[in-house]
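Missing here: one protein chain of the complex. Every other protein chain is in place.
This part shows subunit A:
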Amino acid sequence: MKTNDVLLRNVTKVVAFIIFLFSLHLFFAGHYNPGGGFVAGLTSAGAITLTLLAYDIKTVQSMLNINTIFITGVGLLFAVGTGLLGVFLGKPFLTHVFGYVNLPILGKTSLHTATLFDLGVYLVVVGVTLTIIQSIGESD
C-alpha cells in the first residue's frame, strides 16, 4: 500500500529549515553559550535525517549533492589546519588567535580561530553521521 505522507513532507520542509537554523545558532553561540560544533553538527545531521525519513534516500541525495566522506575529510583538514596555524606563527600546535578585525562589509567583528576549529568539528560530525545513516540505510 502506498501511503501519501503529504503532511509529513510539508511539515518537514518547514521544520528541517528551522532545525538547520537552530544548529547554526548553536554553532555560532558555542563560545559563549551552550552549544558548539559537536551539537550543531549533530543537529544539522538531524535535519537532514528528518528529510531522509520524509523522502527517500535518492531524493535527498539529489537535493543535497554532497559526498559525505568528502565533508568529513574537509572537516579534519580544518581542524588540523587551525592547529597548524599556531605552528606557522611560531607557537605550539593548536594555539588559537583572536581579536577584533575590521571586515569590509561587517565592520569591526570579533573573530577567533577556535571557530574554524569548531567548524572542522562541525563538518566532521555532519559528515560522519550522514555517512553512517546513509550507508546503513542504503544497504539491503
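Note that contacts are C-beta pairs under 8 Å (C-beta built on N, C-alpha and C of every residue); 3 or more make two chains touch, one makes a residue touch a chain; residues count from 1.
As a working rule, contacts and distances are computed from a predicted model.
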Candidate names "Protocatechuate 3,4-dioxygenase beta chain", "Monovalent cation/H+ antiporter subunit A", "Polysulphide reductase NrfD" or "NADH-quinone oxidoreductase subunit A"; UniProt protein name, chain not shown: "Monovalent cation/H+ antiporter subunit A"
Consider the whole complex, including the chain that is not shown, and state which of A:L8, A:L24 or A:V39 touches that chain. A:V39
Which residue numbers on subunit A touch the omitted chain? 26, 30-39, 42-43, 45-46, 49, 68-69, 72-73, 75-76, 79-80, 83, 93-94, 96, 98, 110, 112, 114, 117-118, 120-121, 124-125, 127-129, 131-133, 135-139
